[in-house]
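Of the protein chains in this complex, all but one are displayed in their positions.
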Amino acid sequence: MIDSALSRIGRVGLFLVRVLSNIPAIFEQPRAVVHQIYNSGGRSLIIIMLCGLFVGMVLGLQGYDLLQRFGSEDALGIAAALGLLKELGPVVTALLFAGRAGTALTSEIGLMRATDQLTAMEMMAVDPVRQVVLPRFIGGIIALPLLVAIFNIVGLFGAQLIGVQLMGVDAGAFWSQTQQAVELDDVAEGIVKSLAFGLVCSLVAVYEGYHAEPTAAGVGLATTRTVVVSSVLTLLVDYMLTAAFLGA
Amino acid sequence: MSDAVVTLHGVSYGVGSRRIFSDLSLSARRGEITAIMGPSGTGKTTLLRLITGQVAAQSGEIRVFGEDVRAMDREALYALRKRMGMLFQNGALLSDLSVFDNVAFPVRAHARLPESVLRALVLTKLHAVGLRGASALMPTELSGGMARRVALARAIVMDPELLIYDEPFVGLDPISMGVVVRLIRQINETLGLTSIVVSHDVDEVSSIAHQSYLLAGGKVVAGGLPETLRHSEEPGVRQFMRGEADGPVPFHYPADNYQDELLGSSPSGRT
Partner (left out) sequence: MKSQRSLEVGTGLFVLLGFAALFFLTTQLPGSGLSFGQEAGYRVTARFENVGDLKVGSPVSMSGVRVGEVESIRFDPNDYRAVVQLHIAQEFNQIPEDSDASIQTQGLLGGKYVGIGPGGSDIYLEEGSEIEFTQSAIVLESLVNKFFANFASKGSEEP
């Protein structure tokens, strides 16, 4: 049990090394990377914005309810901004990313495996890791932080919508308190987290796809595993990074 | 035998405790079409994977162009594979590229050609398989036979010395089958390359092969000219070549006594 878990971690690690050793090749295929940024990012944009809005609105409601008990509704902007920047933005976006873009990557690569496309590349002396995996991996890593930033902006807007428009928090206080309380470090924490989650989610998605059993059931299983493993790893890494940032 | 492009000598291979090949030997001569036949499940595709170095044999010797495949690292294998082309069972076209881009793919990956030269090269190969008009289509818009012809064009675009076909006739209607048979022979003659065809379609493959091998139980059970195999009186060969339902390969999968199992009194039966 522990044995197989360890060897699994080892395999994923070796796979990462293999992908990274091909990094220079992305300069030979910038179009493929652009394509994958679109696949992973552009296509997830609508769902990310929608969810960002709702998360922000919920933050507005809950935050207002909590803060007005202490008579500090004005701090709603701080609560929403810090909540989004440091935690909800990166985590929720990563979970959605795993479900939307990660599964698409896994099933696409898995199907290429099942229909011999990857083997065909091997036979044409083209490394499928370089040709197929690398642009998707890099595309995902680039796309996620951008999605997180968009999620945060839309979420802030949603919180502002509820807090200022609906609950009557002073707009000036909302923004000026937010600007005062939020530090560059908080923003940096969010960016570091989203980069880490981008790496984790993209790596899991391409790994599961590449190593999928070449059958319909195998690809389905790999897709499910992508969601489960990415979600769990995202939350685990989130805890470790949060602890590291608070300790620092 | 000095003109053998591919030689296997005493090759053994297994997955886990299951032995797929034991002491397998065969060779494919330059400029000829070598057919490898055998019932489903005898590991014909695995044999191709051994020859192309996708899996490693446990023992024995595999030489392609005189070089030992088993001793090669990834780079050497890739160098070797640039000299061979392979046609997969279902074509294995890259689903996100058009027909043209599929055929152009290996060229783009390995050579920097001006776009006009590339275009001419790809269209020539597509013309050879009769699909120049389909160059803008996507793989999903092709029939099975067309997909295989495109894959064939892709396999020959780099002018390989060795061409390997994995079950090229499976699932084709008679017309497409006739087309593919003719193409295999034509390509072999005009390009002067060596072909290995793995198939269980006895008549089609026998009609074009110079030399045939019949695999069963992880061994070569018969080898020689297609005619010799066809008229062999050895029961196993005869059954396969003539497609008889029962023979040395039994119709029934091994099972308990029929009557006992139906009546529920067999030792493994449920109560």
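Each chain gets a letter, A and B, in the order it is written, and its residues are counted from 1.
FYI, a residue touches a chain if its C-beta (ideal position, glycine included) is under 8 Å from a C-beta of that chain, and two chains touch if they have at least 3 such contacts.
Keep in mind that what you see is a predicted model, and the values were worked out from it rather than measured.
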Task: Where the missing chain makes contact, among the chains that are shown - done: A
Task: Residue of A:153, A:167, A:199 or A:235 in touch with the missing chain, whole complex considered - done: A:153
Task: Absent-chain contact - pick from A:184, A:217 or A:246 - done: A:184
- [ ] List the residues of chain A that touch the chain left out of this view.
- [x] 34-35, 37-38, 41-42, 45, 70-72, 74-75, 81, 85, 142-143, 145-147, 149-150, 152-153, 173, 176-184, 186-187, 190-191
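Criterion: only the chains that are shown with their structure count from here on.
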- [ ] Enumerate the contact residues on chain B facing chain A in the complex.
- [x] 52, 54, 78-79, 81-82, 84-86, 88-90, 92-95, 105-106, 109-110, 151, 154, 158
- [ ] Sort out for me which residues of chain A touch chain B in the complex.
- [x] 111-112, 115-117, 119-127, 131
